[in-house]
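Here the complex is missing one protein chain, while the rest keep their positions.
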Amino acid sequence: MMKRKVCVVVASRANYGRIKSAMTAIAEQNNLELQVVVSASALLDRFGRAIDVIQKDGFEVSAKVYVVLEGETPTTMAKTTGLAIIELATILENLKPDVVVSVADRFETLATAVAASYMNIPVAHTQGGETSGSIDQSVRHAITKLSHLHFPATDLAKQKLIELGEEESRIVVVGCPAIDLLLDLPPLTQEIFGRTKGAGQVPDLSKPYILVVQHPVTTEYSMARRQIEETLRAVSTLGMQTIWLWPNVDAGSEDLSRGIRVYREQGKKDHIGFYKNFSPGDYATLLKNAECIVGNSSSGIREAEFLGTPCVNIGTRQSGRERGENVVDVEHDKSQIESAIKKAVDHGRFSSQLLYGDGTAGVKIADYLANCHFRIQK
Amino acid sequence: MMKRKVCVVVASRANYGRIKSAMTAIAEQNNLELQVVVSASALLDRFGRAIDVIQKDGFEVSAKVYVVLEGETPTTMAKTTGLAIIELATILENLKPDVVVSVADRFETLATAVAASYMNIPVAHTQGGETSGSIDQSVRHAITKLSHLHFPATDLAKQKLIELGEEESRIVVVGCPAIDLLLDLPPLTQEIFGRTKGAGQVPDLSKPYILVVQHPVTTEYSMARRQIEETLRAVSTLGMQTIWLWPNVDAGSEDLSRGIRVYREQGKKDHIGFYKNFSPGDYATLLKNAECIVGNSSSGIREAEFLGTPCVNIGTRQSGRERGENVVDVEHDKSQIESAIKKAVDHGRFSSQLLYGDGTAGVKIADYLANCHFRIQK
Amino acid sequence: MMKRKVCVVVASRANYGRIKSAMTAIAEQNNLELQVVVSASALLDRFGRAIDVIQKDGFEVSAKVYVVLEGETPTTMAKTTGLAIIELATILENLKPDVVVSVADRFETLATAVAASYMNIPVAHTQGGETSGSIDQSVRHAITKLSHLHFPATDLAKQKLIELGEEESRIVVVGCPAIDLLLDLPPLTQEIFGRTKGAGQVPDLSKPYILVVQHPVTTEYSMARRQIEETLRAVSTLGMQTIWLWPNVDAGSEDLSRGIRVYREQGKKDHIGFYKNFSPGDYATLLKNAECIVGNSSSGIREAEFLGTPCVNIGTRQSGRERGENVVDVEHDKSQIESAIKKAVDHGRFSSQLLYGDGTAGVKIADYLANCHFRIQK
Partner (left out) sequence: MMKRKVCVVVASRANYGRIKSAMTAIAEQNNLELQVVVSASALLDRFGRAIDVIQKDGFEVSAKVYVVLEGETPTTMAKTTGLAIIELATILENLKPDVVVSVADRFETLATAVAASYMNIPVAHTQGGETSGSIDQSVRHAITKLSHLHFPATDLAKQKLIELGEEESRIVVVGCPAIDLLLDLPPLTQEIFGRTKGAGQVPDLSKPYILVVQHPVTTEYSMARRQIEETLRAVSTLGMQTIWLWPNVDAGSEDLSRGIRVYREQGKKDHIGFYKNFSPGDYATLLKNAECIVGNSSSGIREAEFLGTPCVNIGTRQSGRERGENVVDVEHDKSQIESAIKKAVDHGRFSSQLLYGDGTAGVKIADYLANCHFRIQK
């Protein structure tokens, strides 16, 4: 029998963590053939070259395509998306997949949905129907409207998709594939830091630490520098051992990086280690064992809920996203952040409610793609 | 006082007819400054160079940009959209408008919405919330999710926008600007044919005629040739005097054009005149005085309802669109088409129900843009 | 042993005819692997889809890429080149060839040379060092300066390359690969017309005929229409049976096509058949048996010299190109053209001087690529 060709487009390190288990399951399905396209920040050194991890994990890359325009302004974000559409169209023309999987809500993801849907190739979208701030919100729903199959993470998200006018029969709640990676985490060891590049103090994992991940909010573009400084000052005052992840490629990230760099050059870096990238597995192990995750990463709300790690969520980036009792929300304010971290660390771990899935999302996606009927007209 | 800069992107001859009255009203508003960007098929000879009409109508063009990839396949449609995003981003960066108006639902229109919304420029969208077939449906709703202000044509469309999750306070029902152009139509004269280029028989407007406008349906790409042939055969058998408009630039239009060309070369063209383009005014006059409009143009449902002209609507392209009693739906079938045209011509004109507005849409849009508060975060 | 990967980019039907014999020889070489990329007008229906011929000839296509912007203005020619560079870069990144072969002098060919040379992939260029009019002249020499290996057709061309500053050791005179296709031409039969699409009168090959091929000259852009009309009027007056090839995709070709179309609609088409495309083999057979070739195609100077067919060369497009005694030059003037055709037909065939090679160019290219030492720094 002819295998169905499933093309997964990985555009960032976050994308990869959120689709890896599905990629594995697709590759193992007898009647599916996996095509992997790697693009955007997943190819860039500055964002930790997810492509190296992808290849090390044993996936064969069908095509790679550089599309990120330098500048990190809203203008270059738009142009990056346009370039991604042009080149993905050519790649899809040559790979001829039966279905394209587009992951979550990043601005580059819209490019995948536009290219494939215009080309009459069915689009399967993961993590649709969720609510959050930033332009991600608009982009996520726009992708939904261009997609033909939906794999939302939660029942609430499914309801939202139906409200958005999608047919119930094309929606399958599977949980979040990123949760799948949390099932068999390796023990926490110092070797993690041998597998990545960092700056500043190398953390001692036999002692307690907190994890900070703070991305710029594109609709609050001009405030990125001040926002990161509030967090830096709070973390600095607390003096706890800290692992800090470099921000992603959105408009504003240059300002944010500069804030961090200036801070580092002031020499107050004895208790903070700065890192650009961990493999999804290493990141999850670090998250599982952290006293607390701080910032505005969705992993503080999704993965941390499953793992029971307390989360101090800052600002509007995750506003509206479903959350468990592990999350406390604060504003971009040094004293609010500082006090929330203290309380979270004092409280300690939470129990998991499986809000974002039970660890079988990837297999469910692969099974469905192997057996479903594809349809283009919505 | 600083004038608000309103940028209108015109991507096709159809776009122009649907926004012209708003452009006029914006240009006349004291505190608005109109910027006109002309792109895509609006620049192409093959699609009647709407830009010539725009300039003749007295509008100054701020920028023009060629973005249409040759090939007319789904792949080139996607690439055209990507290229439009790239170049519109640069144009918007240089023009710095306060708001961008994106028109209706064509695939190039999504490019305007993506570029502007990513660049944190508010997007005002006309004709959102409507229902139809083809990829236009997905694209229209995706544009809605990227837009900040909505100017739908009907109350039903407004309800759909609210269902799609848009805030009621950002939605203003104005009617369709294309209807505005129908208020003071000039009398029907043969001079219309002196203002355009055609092939085949020049129609005699002192005698009855029907109007045919049939576009390819992108999700039924491979059937474009057969679909046009059914209509050609029906019209040919009827033998009524016919004015036939060349199809637009969607995937499939090359096949469609070829169908027409082959037919013409068989010499059976004595009662049909083929035309690429009329000015919006001339088109409306022709529509108003036709015995019947045949094909799948939305003008058969929208403008024809206001004008009272009977419409034979073929196939799925307009499925789901609100319609008045002037419309009868048929399939791509020679005998169904033929018999429906006969009945429509026998019935004669209908009375207007103002389903798509009362002719003041353009003024309402300009007034609202002049006075509203813009907001980026949705 | 690892095979050397040789990537040939075919951008038009003319490109293909000029590289086909080398492609065959490369594919047959033990230590070479052929990669074929098809782009630009070679994919377009309007220019005879050379890709269909390429695949029918048994070549496997590694990638195809649509890059032609619609409009046929100098602006869209430039943009087409830019888009080709972007996409070829991605394709070369993924195909990883050891050498790229760029063919002749078309504007899309420069894209190949820019992409490959910037990427430190050696560029082998055929037909460099020749002289002609139009922008081809500038483009051809610019490609030479970006190339690392040169396969000129003639000794004079080699001298020109040395004058241009290229190292003699990197230049191998091989003749023109298009000549190779002329060695074993099949007999002339009516079946040729069953393998292509035409309009107007189907020629009767048992009777004498002339062949017309006239392309627009980009630096004389605005005169394309008048230029074609002079030729049309001359051919029309002569009344000889004529096979007329549709022009290529340069700026101006739309005007040229319109001139032809208007002429055809005036009904004077009884002795002319218009064709978009022939396979290289069929074209050569037609050229070999024609009374005369008329227009400004380089085949009138190159292939016709080998075949001994008289050539009436019109205007500046081939000015400066090495030519044999079969060529007479005239201006864009109806009476000059008419009288030159008459004389050429009266004179009859010429003997061949092997000015552009002896029919072994393809094999020589493949042999050299299989054994040479590649070097990037010039």
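Should a chain be cited, it is by its letter among A, B and C, assigned in written order, with residues numbered from 1 in that chain.
The rule we apply is simple: a residue touches a chain if its C-beta (ideal position, glycine included) is under 8 Å from a C-beta of that chain, and two chains touch if they have at least 3 such contacts.
Treat the numbers as computed from the prediction; the structure is a model and nothing was measured.
Undergrad: Omitted chain: which shown chains does it touch?
TA: A, B, C
Undergrad: Quick one: say which of A:Thr24, A:Thr73 or A:Gln227 touches the chain that got left out.
TA: A:Thr73
Undergrad: Of the residues C:Ala89, C:Ala234, C:Ile341 or C:Leu355, which one touches the chain left out of the display?
TA: Spelled out, the listed residue whose C-beta touches the missing chain is C:Ala89.
Undergrad: Hey, which of C:Asn15, C:Gln137, C:Gln214 or C:Ser352 is the one touching the hidden chain?
TA: C:Gln137
Undergrad: For the chain left out of this view, which of C:Ala50, C:Ala63, C:Met77 or C:Val363 touches it?
TA: Once the missing chain is taken into account, the touching residue is C:Met77.
Undergrad: Please identify which residue in C:Lys145, C:Arg233 or C:His271 touches the non-displayed chain.
TA: With C:Lys145, C:Arg233 or C:His271 as choices, the missing chain is touched by C:Lys145.
Undergrad: By the contact definition given up top, give the residues of chain A that touch the hidden chain.
TA: 43-46, 66-71, 73, 75-76, 79, 83, 199, 254, 265
Undergrad: Considering the entire assembly, which residues of chain B contact the chain that has been omitted?
TA: 63-66, 83, 86-87, 90-91, 93-94
Undergrad: Applying the definition given at the start, please give the residues of chain C touching the unseen chain.
TA: For chain C, the residues touching the absent chain are 74-79, 81-90, 92-93, 107, 110-111, 114-115, 117-120, 133, 135, 137-139, 141-146, 160, 163-165, 218-219, 221, 316, 376-378.
Here is the rule we use: only the chains that are shown with their structure count from here on.
Undergrad: Give the residues of chain A that touch two or more other chains, as numbers and ranges in rising order.
TA: 83, 86-87, 90, 93
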